[in-house]
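Omission of a single protein chain aside, the complex is shown with its protein chains in their original locations.
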Amino acid sequence: MEQLNNIGASLDFYIFVSIALFSIGAIGVLTRKNMIVLLMCIELMLNAVNLLLVTFSTFFGNGEAQIFVFFIIVVAAAEATIGLSILIMAYRNSKSIDIEMFHKLNG
Amino acid sequence: MELIFLPLILGIIAFFVPTKWVRPFGLLASISILAVSIVHLINFNTSDYVMLFNPAEIFPLGLTFKMGYDGLALVMVLLTNAVISIILLANWNREISSNARFTGLTFLMQFALIGLFTSLDGILFYTFWELALIPIFLILYWFGKQDNNRALFKFFLYTLLGSLMMLLSFIALGYFAPNYSYFQLVQANFVGKEVAAALIMGGILFAFAVKIPLFPFHTWQAPTYTNAPMAGTMLLSALMLKMALYGMIKWMIPIGFEGLVYLKWPVITLGGIGIVYGAIIAMKQKDLKTLFAYASISHLGLIAAGIMLFTVSAIEASMIQIINHSIVAVALFLCAGIIEDRLNTRNIDDLGGIAKVAPHFGFWFAVMTFISVSVPFTAGFIGEFVLIKELFTAHWVIGITAASTLVFGAVYMLRAYQGSMFGPSKVTVFADLKWNEYLVFALLTLAAIGFGLYPQIIIDFIKPSIQFTQELMSGDLTLTK
Amino acid sequence: MGKDLLLLTLISLPLIGAAINGILGKRMPKLIVGSLATMMVFVSFLIGLTLFTGLDKTTIVHLFQVAKFEDFTLDANFQLDSLSIWMTLIITGIGSLIHLFSMGYMSHDEGYHKFFTYLNLFIFSMLLLVLGSNYFVLFFGWEGVGICSYLLIGFHYNDAEKGLANSLAARKAFIMNRIGDAGLLFALFMMLNHFHTLEFVEIGKMVTASPELYTGIAGAITLCLFLAATGKSAQIPLFTWLPDAMAGPTPVSALIHAATMVTAGIYLTVRSNFLFELAPTTKDIILVIGIATTVVAAFIAMRQNDIKKVLAYSTVSQLGLMFVALGMGAYTVALFHVTTHAFFKALLFLGSGSVIHAMSDEQDIRKMGGLSKLTPITHITFLIGTLAIAGFPFLSGFFSKDEILAHAWMSSPIVYGILMIAVTMTAIYMFRLYFLVFHGSFRGGEKLKSHVHESGLSMTIPLMVLAVLSVFGGILNLPGIVFHDAGHWMSHFLESTTYGLNQIEPEHMDGNQSIILMCIASAVALSVMTWAYITYVKKQAVAKEDADMNAWEKLSSNKLYIDEIYQTIFVQPILWLSTTLASQFEQRVLNNGIFRLTSAIEASGNYTRKWQSGFLSSYLFWMVMGIIGFISYYIIKSTFWN
Partner (left out) sequence: MDALIIIFITGLIGLFVGMLKNSRLTLAVISVGLIAGFLSMYYMNDYQSIFQSYQGLQFSRTQHMFALLAIGLTFVSVLLGYTYFKEDEEHTSDYYGLMLFSLTGALCLIGFSNLFMFFLGLEILSIPIYVLVGIQKGNSLSSEASVKYFFTGSFATAIMLFGIALVYGSTGSFEMNEIQMALDMGMSHSPMLNIGVLMMMAAFLFKVGAVPFHFWGPDVYQGSSNAVMAYMASVVKLAALFAFVHFFNFTFHSVTPFVAGLILFAIVVSLFLGYLSALKQTSFRRMMAYSSIANTGFALFAVLNQQYGEASLWIFMIGYACSTIALVTINMIVEKETDNIANWKGIGYSNPLIGITLVISLLSLSGIPPFTGFFGKYLLLSSAFTNYLPVVILAIIASLVGAYLYLRLMVLALSKEGEGNKLKMNLTQIIVLILCLGGILGGWLVLLI
């Protein structure tokens, strides 16, 4: 119970941190052109979510959220692998991993 | 049920009939359908509704699947079947009638029309209304001129816009009645919500106005007629347009009369404008088909204006006039088609002196001309007489406007006839009529004169339905269904 | 055989004839076709006679009910009374004579059976017109005769040079009649709205029962009726079709455009006398228009060179005279003139027809002359006709015209004066015509002269019969002042149908006056005759060419330019409107407007597509923008909403 309280005091702090992380990730996604970096930024966003979930789970004092976090980690891993393979294939087709290269499909 | 589904089945069969059998098949099939409807006519002796399909329970969306006919609907069904047989007969010597696609589509359209006339459920009505659009569209597209896409799109989108407005109105109606059964809808109570009723009816009326077509919404008509094949034009003007007029009588007035007071005079005015406008434009048209198209704008403007008077006599006269217009439309477009077949032109300037080389055609064309200017002894006369009388009673200005059709009609019809048949004989060789064309003309004349001398036979059939409407409007009516 | 049945047979016989000829005529020999048609009409004439003799009171025959509407019914009823039977006799009598004449006249025409079909049809519709017991049936006949007249005027539509003109004339006649018909329709509507019936008798009863109720509406109704009458009976302003209608074969002109159809207007007015009696204004209008028409037409007739055109304008002028009588409320007098006019005008037309036949279709009087020896019978009969119409003493025309003049004198001397001028002009042009055609030397050249011949019996017999009639026709209605007890037989006969009238009987004026009037009339006729004889026979004056005419003559020979005026005032503007509407409004505004709209919608697709740039970064950017937009929406809403 005390634990809950003393995290309760600084709950907002955790939330802000994770929001900040999330925003950084998002801004990275927006600004960077290298696909690998994009991938990393998305990972960062996911981790921000993880942080948030863990915070809440501590706040509510139940483990559900932490289980959810495990799900997220697994899924993130899967996504990363898929993403990398797609990236490789894309690289094979057009010798580049700069997303600006890909605008044949438009209009 | 067979009344409704026979055309559908025959239509589907028609697609698979080998080419050399299509022609007789089509004619026989249409005649058999006509025979079925005549059987219904013989058994019809009640002023009440004959339900063809009347499920007890009510399905989601307030769908009730009620189908049946009263005198009004039965008359329209008969008209449809008769006209389609006539059209197939008229096209007997044209290769279009040996085309399985055409025959099939014609029957599908017949199915849609009969369904529309017999449907007693709002959504069914709307469904058939839309359904009727598809076969005619394909007929126009496949058998019309090849460069007619623009006209086609105009036609389709115009009518579709109308239908969507109608859909909105029907959705709105759903809030005024427990379900979409006709008998529930007519009891929809708009007291205190007249404006709402006016808006709803306005939506429905828009769809009708486009189909009829009323004055500002008619631009699809002339190009569509001009590009369409003869049969397509006949189907359009002899049957398609009647859907809208029937809808006005059967669906618009009984359901939304509370709101129609707001629409009455606007529509009558548009009709009046249409009468004069169509006639005046028809005067100088060169293309026979275009001329007849504008002429029919003029005729139908009169009918629409008459219906909007809501008086029993006017509506009875409108029905007579509806039937007459079907006769006239088939007749005139057949004449135009005959000329086009023989000479590959419909331009009055290139014609002239046909009556000399083809006296029989000249004679029949003259008869049809007189029928279309609705001289006495023809159904058109009684119709126009009473319609104009009612309009005149309503207001003398509209009466005089409507009466101008007497003079103007004579002007453009005689001009068309004189220009193509008489005068300097530009045309030297012109094959005279074929047997089927003789037959068609004879039948049409017979019908026109028969109804012209004894229109009572129509009135007797439709009177109950119209008095039903009147009782609704006067408020003393208890419905059982 | 009951009256009803007789009446129905009387009506239906011509229809049967038409049907038979129309269907089988092509295969039957001409003689049978013609005689069948003639017999049909003649038999109905005989039936008419029997009915005429057995006539006692008004009988109405109900055939069937055409249609029953909410507040009125349309019935096919027929009425047998003095007026209708009188008209029937004229129609069938003259009609059978003209049928007989046509058998000879049309013998060379390939459309023989068609012609007789149409003629019989015409007789049928004319009988409907006069025998109908209500305005509805009357309207059937009214339009029916219009159609037949259309068909018969344009009968020679495929004539090499005149074909187009013929068909155009037919069209003009039909359309102008249609304008009149519209008037009749409106009259019918008003009657339906106020009397809820169209039966003559019932309306008559209502009106006579309480005249004061209906004075207002009667004015409107009668005006519409008179509009119809002007259409059918070729009065100002709708008279220009009649001269053109001469394009039809001559028997047609005789039957339709002189004897019967054009008098339908007079019949209509007499039929509705009970209404006209309530509308003094209308009667004045009728009077004025009648006077104007008779003068104008007579003036135009003076310088026409087409033999039939002259007679046509004289017809218009005579009809005007009848309307003058109607305008003065002298209905029986008008009918009397209708009768005599039917006799002598039919005679004149047939005579001219026989002339034209003899001249092998030459109608220009400048090419004729001296036909008196070549065609003796025609000459005599034509002379009788001329004398009759010119008002030569004791011929039919003399009496009928004199009645009208007497009434005119009673109403006002001015009217009488103007009418006298018209009468004088009538005499002038008729004698001019007569002398130019039958006297002097033949001007048509030898070749034509060689085969000028008298017509066959079938044509001359009618001429003679009609000649006799036009001589003794006056007996029907001798002026009471002179032949005291024998006088006004016809007026008394017709009183039963022209009931409720207060017409001035010439008895009221003292004998000397009326005798003086007669003397003046005959003096005029005789003096004109002598003058014309001197000018055209002694001085051999021939109709002038347009070049050396003075202004008045030009005006006359160009028909006062009325056709041109109508063209510019009515026809051109409407046609202009038609073209402009079609090209400007229809095309520009409606068509292109919608097309522009659709193309604009289609083009807008190009702009919406631009958003889809194809760059991943922009996609992501817009997604973020979307989220930011959502959140700002939330912030705005939560701050301003609650």
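Per-chain numbering from 1; labels A, B and C assigned in written order.
By our rule, a residue touches a chain if its C-beta (ideal position, glycine included) is under 8 Å from a C-beta of that chain, and two chains touch if they have at least 3 such contacts.
Since the structure is predicted, the reported quantities are computational estimates derived from the model, not experimental observations.
The chain not shown here is in contact, across the full complex, with A, B, C. Interface note for the absent chain: among B:Leu8, B:Leu41, B:Leu131 or B:Ile273, the touching residue is B:Leu131.
Within the set C:Leu213, C:Ile475, C:Ile534 or C:Met625, the residue that contacts the chain not displayed is C:Met625.
Mapped onto chain A, the footprint of the missing chain covers residues 15, 18, 22, 25-26, 29, 35, 38, 42, 45-46, 48-49, 52-53, 55-56, 59-60, 62, 64-65, 67-68, 71-72, 75, 78-79, 82-83, 85-87, 89-90, 92-94, 99, 102, 104-107. Residue positions on chain B in contact with the hidden chain: 15, 59-61, 63, 123, 126-127, 130-131, 133-134, 138, 141-142, 146, 149, 152-153, 156-157, 160-161, 164-165, 167-168, 171-172, 174-175, in rising order. By the touch criterion stated above, the residues of chain C touching the omitted chain are 598, 601-602, 604-606, 608-609, 611-612, 614, 616, 618-620, 622-623, 625-627, 629-631, 633-634, 637-638.
The rule is short, and it goes like this: only the chains that are shown with their structure count from here on.
If touching chains are joined by edges, the resulting network of the protein chains shown is an open path.
In terms of their C-alpha centroids, the spacing between chain A and chain B amounts to 67 Å. Separating the centre of chain A from that of chain C, both taken as means of CA atoms, is a distance of 100 Å. The residues of chain B never reach two or more other chains; the list is empty.
The touching residues of chain C, counted against chain A in their complex, run 609-610, 612-617, 620-621, 624.
Interface of chain B with chain C (complex): residues 150, 153-154, 157, 216, 219, 277, 280-285, 311-313, 316-317, 353, 355-356, 366, 370, 375-377, 381-382, 385-386, 388-389, 392-393, 399-400, 403-404, 406-407, 410-411, 414-415, 418, 421-425, 453-456, 459. Considering their complex, residues 26, 29-30, 33, 99-100, 102-107 of chain A touch chain C.
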